[in-house]
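A short worksheet on the structure shown next.
As you look at this complex, bear in mind that one protein chain is not there, while each of the others sits in place.
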Amino acid sequence: MSELRILTPGLGAVSTTLMAGVMLARKGLARPIGALSEYGDLDGKPINDLLAPLDQISFGAWDPYDESAYEVAERSGVLSAEHLAAVADELMEIVPKSAVFDPTWVQALSGAPHVKTGDSHMDLVEQIIEDIESYRADGQRVVMVWCGSTEAYHHPTAVHQSLTDFELGLKNNDSAIAPSQLYGYAAIRAGVPFANGAPNVTVDIPALEQMAEQYGVPIAGKDFKTGQTLMKTVIAPGLKARRLGVRGWFSTNILGNRDGLVLDHPDNFRSKEITKLGVLDSLLKPEEHPDLYGDLSHEVRINYYPPAGDNKEGWDNIDIVGWMDYPMQIKVNFLCRDSILAAPIVLDLARFLDLAGSAGNSGIQDWLGFYFKSPHPVEGRSVEHDLFVQERVLMDEIRALSGRLAPVD
Amino acid sequence: MSELRILTPGLGAVSTTLMAGVMLARKGLARPIGALSEYGDLDGKPINDLLAPLDQISFGAWDPYDESAYEVAERSGVLSAEHLAAVADELMEIVPKSAVFDPTWVQALSGAPHVKTGDSHMDLVEQIIEDIESYRADGQRVVMVWCGSTEAYHHPTAVHQSLTDFELGLKNNDSAIAPSQLYGYAAIRAGVPFANGAPNVTVDIPALEQMAEQYGVPIAGKDFKTGQTLMKTVIAPGLKARRLGVRGWFSTNILGNRDGLVLDHPDNFRSKEITKLGVLDSLLKPEEHPDLYGDLSHEVRINYYPPAGDNKEGWDNIDIVGWMDYPMQIKVNFLCRDSILAAPIVLDLARFLDLAGSAGNSGIQDWLGFYFKSPHPVEGRSVEHDLFVQERVLMDEIRALSGRLAPVD
Amino acid sequence: MSELRILTPGLGAVSTTLMAGVMLARKGLARPIGALSEYGDLDGKPINDLLAPLDQISFGAWDPYDESAYEVAERSGVLSAEHLAAVADELMEIVPKSAVFDPTWVQALSGAPHVKTGDSHMDLVEQIIEDIESYRADGQRVVMVWCGSTEAYHHPTAVHQSLTDFELGLKNNDSAIAPSQLYGYAAIRAGVPFANGAPNVTVDIPALEQMAEQYGVPIAGKDFKTGQTLMKTVIAPGLKARRLGVRGWFSTNILGNRDGLVLDHPDNFRSKEITKLGVLDSLLKPEEHPDLYGDLSHEVRINYYPPAGDNKEGWDNIDIVGWMDYPMQIKVNFLCRDSILAAPIVLDLARFLDLAGSAGNSGIQDWLGFYFKSPHPVEGRSVEHDLFVQERVLMDEIRALSGRLAPVD
Partner (left out) sequence: MSELRILTPGLGAVSTTLMAGVMLARKGLARPIGALSEYGDLDGKPINDLLAPLDQISFGAWDPYDESAYEVAERSGVLSAEHLAAVADELMEIVPKSAVFDPTWVQALSGAPHVKTGDSHMDLVEQIIEDIESYRADGQRVVMVWCGSTEAYHHPTAVHQSLTDFELGLKNNDSAIAPSQLYGYAAIRAGVPFANGAPNVTVDIPALEQMAEQYGVPIAGKDFKTGQTLMKTVIAPGLKARRLGVRGWFSTNILGNRDGLVLDHPDNFRSKEITKLGVLDSLLKPEEHPDLYGDLSHEVRINYYPPAGDNKEGWDNIDIVGWMDYPMQIKVNFLCRDSILAAPIVLDLARFLDLAGSAGNSGIQDWLGFYFKSPHPVEGRSVEHDLFVQERVLMDEIRALSGRLAPVD
């Protein structure tokens, strides 16, 4: 059986941590903890029986800086010297293809040198598709997971509303089309499942939703649910189960990696803020419980703070009220590591999208909402943020997919 | 329809906070937040339609100190001066009956003056039953919820293994029988549903389990799941869903009320430690996931610290590991109020046990595990600690009970 | 001996908390904790022997809203119902005079109704002086402490450089002159010692520094050192004493009172940021210790978060390095109460400025730096932020002042 190649627009801390981890795990030098696709069971059997095995997984990437995966990993400071050394050779061989990049969408990286040029958006799309083809020249199956920087927030415009308009926009170089959308479009056209790990608007527009259905390609997003929001989607359902009121939830983050630098710009932070803020309302449903959650102050801050490096840290202050409205507080300090939490999510998404594609799924895969801060809903369905409901939905779909695949085997 | 009277062995901070809250809510002066029985819905209809309404609820209590509910509430420092003043008259009318009390089980309260005397345990039981009868002289339905101090830990002995032996022990004054067990026995004999809010061994012994079945009386326990353990049963399932490893969980508590004083004694703390420590293993299932949870250090400390008063505070340090075993930490500081969290649990338990009794349930009600640190399991079933699974089980049973009651209506 | 009247531009949470506290303390109903002027000793004798006694202190205020001190205190939510009730009558009698106010300096309070009008800045100054005279009509000694909102940041211009230019600017209505500067000028002209509790530029300009010297009036500032910065000026010297390196200090605050609302505007926050940021450099002296403090990221955030009310809360993450550059962290969560910490500072400043004035001091009183985030230095002297050095300097000056006063007595 052919191998699975995971392609990441963005060769940064997250994707190199994923790569190194898979390489080390294959050698028995590290454990792929945090990956449900490795550690999960379905009805008593390991889920990974259904999935591309670790030793059949390879990688590819695009990046606006021409550094090898080794150089990126070393600079990012996520991995220990021992881990880096053990897979240095393999990491050095992974060099990114030049990226589609436009500094108006990520000002903090203006001047990035390893960038494709072309006459139009459509011309750039063709170049991406060529890259994809070269990545699967030997018959590999391929999935794409956006691991690039968060783009500036722009509300979708008319050009995003239908595939016809979108393709016209690609030819006309419409400035409302973001670089990530070029990757999304290229992936779908090439029949490559696509997931979006960042909060920018990418395939969550009518044009690409239609296209994914039409081309029979699974898509999913968006914004990996790693540290603080993960905790939020665990704690808020707990408070609600007990009908404790919530008057305020203040979340602040400090992080010092490139992600933090990019988010230090208000336009890029706006993308993130939207995905982070939506969570509580959806979980607590103030419209159904105005007494308990109708008057909730929810604030989210992200602060670029270089000493933190990749060690993203969240501090949450939760103001709750109990019996007779007496106030209480919960404070959560999460000393996490951004890339360590995100890497297994990329692995899971890539394998599950590959499974979904193989089983014939197409369009929005909302059962992957377990992994996202802002799950991309199928039209007409509401967004579910509760991690435990998401977990059940995920397992149910994997069971269904495995059933459909079974006869093939 | 007759009223429901909630009887509490123990007239302390928890029970007086419950009483004041119900009285204030009836006057529209406070909201019974935290009570699912007030704020919950079942299939779109308020759960409290099925339950004894707040204005039909009254109280009764036993305590080894002869203070009125007003005096206790004032001394406990839980309620604001405004709240206290608004229900002072009603609280003053509630005076406890003398308690069955034995200082060998709660050394910290040695010398308590308002104590029943009798020739034997069985004689004391008869006195409790008399009290119960006087509390329902006007036709009230009655439930009993243990809100007394945590008794010292004693492993059950032969006397606890059958009803016959137990009744013999009552007559013989067997020193292995705890005061709380006298209340439990008396309640069952009087046909009164019983719940245990403390960690001591009470009705969770074969003798009283049998008796509850035989007499058709519902029982439930034990140890109210309020602050720190509540958070544990929310966060641990979240970590497990994501297959993050856990190497350590250190929980410390500071509290300064009488509960803290009692738990300052190692024998009484032992009772609490057992119920608190069992939670993680049951949630994380190290036997199924030895890679992730096989080597977990779980420590629980409770510290008597007078400045905290009733403001129990928990600090948890959770050592987790992710991708490639990189360590991360979560620290949770819960500034809670013990009685504010416990009072609505007493209300819910009383109403749900009343419902269960009315619908003909008897014996162990394990569907009430949602409310307990150490849920009392029906024989042959494993204990479920996951708050979200517990919530589903609870709602399912309420639905079933309402179905059975419906024709009556 | 005549009484001391404390005048506050700004009748808000801080000043009403001060007033209520003094009133309650006089009745023996509360203790003036946090006031060195009450609880301090000098060479074994109580400092307050040298100072205006509490029962000789009265108050006056200006505010752009026409609410009595009682109404303000009630709305601010700082005081308990019992405390409020016990001094309600006295507080109701304190009503503010209309304020000099200009919304361009405090946008959040645009539309405030209780505002003086006049032909020119100088005209408004005359009105303030009239108010002052009415406040000392019975021979009271008077001091003024700015307790108003933080004004927007503006760098001083030419008009602030000399008294001549400044007075011309007052007549010409120069838009670079802030309302607080009108109060400062008026106070000095009226011979009233002046302290500035907020971070705005007020008397810390050459024009008013000269004037204070010339008129023989003591002035001091600025920005009360209450919670987070107080801790900073304690912890940073401790780290430095041990020669531990500091790579980062991230400070965030949440507060929900009017102060928070005003600081939510970037221009007003800028004033605060400047005073808060200056502290660490001055304490750690990176120029002398580039190895240890040369590369320090210091970030300060203030977030308006209504649920906090007056309960300002700070969270600091301090990244330190030790032996061989191994990293460590200190996290400080200060659950403070803004007005409770500030009120005794106002009392101390008023009494000490009164003492200084009586003893003949004039101009900048840098020995009061103990109380300020951004101590106003005498020209040619460096700013001292170390709380313990400040304490010594303060006590030395009080000793010197007491020596000078002694013969009078």
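Per-chain residue numbering starts at 1, and chain names A, B and C are given in the order in which the chains are listed.
Just so we're on the same page, a residue touches a chain if its C-beta (ideal position, glycine included) is under 8 Å from a C-beta of that chain, and two chains touch if they have at least 3 such contacts.
Note that this is a predicted model, so its numbers are computed, not measured.
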item: Of C:P103, C:P266, C:G294 or C:G322, the one touching the omitted chain in the full complex; value: C:G322
item: Full-complex contact with the absent chain, from B:E38, B:E313, B:D366 or B:E391; value: B:E313
item: Option from C:V95, C:L109, C:L296 or C:I330 whose C-beta touches the chain left out; value: C:I330
item: Touch residues of subunit A, complete complex, unshown partner; value: 80-82, 333
item: Subunit C residues touching the omitted chain (full complex); value: 17, 20-21, 24-25, 30-36, 38-41, 78-79, 83, 230-231, 233-235, 237-238, 241-245, 288-289, 291-292, 321-326, 328-337, 339-341, 343-344, 370, 387-388, 391
item: Residues belonging to subunit B that touch the chain removed from view; value: 247-248, 250, 252, 254, 297, 299, 301, 303, 305-308, 313, 315, 317, 319, 331, 333
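Everything that follows uses one rule, which is that only the chains that are shown with their structure count from here on.
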item: Farthest chain relative to subunit B (centres taken as mean CA coordinates); value: C
item: Angle of rotation relating subunit B to subunit C [CA atoms, steps of 5 degrees]; value: 180
item: Shared interface numbering between subunit C and subunit A [over half = same, under half = different]; value: same
item: Centroid distance [mean C-alpha coordinates] between subunit B and subunit A, Å; value: 43
item: Inter-chain centre distance, subunit B versus subunit C - centres from mean C-alpha coordinates, in Å; value: 51
item: Subunit A and subunit C, separation of their C-alpha mean positions in angstrom; value: 48
item: Where subunit B touches two or more other chains, by residue; value: 333
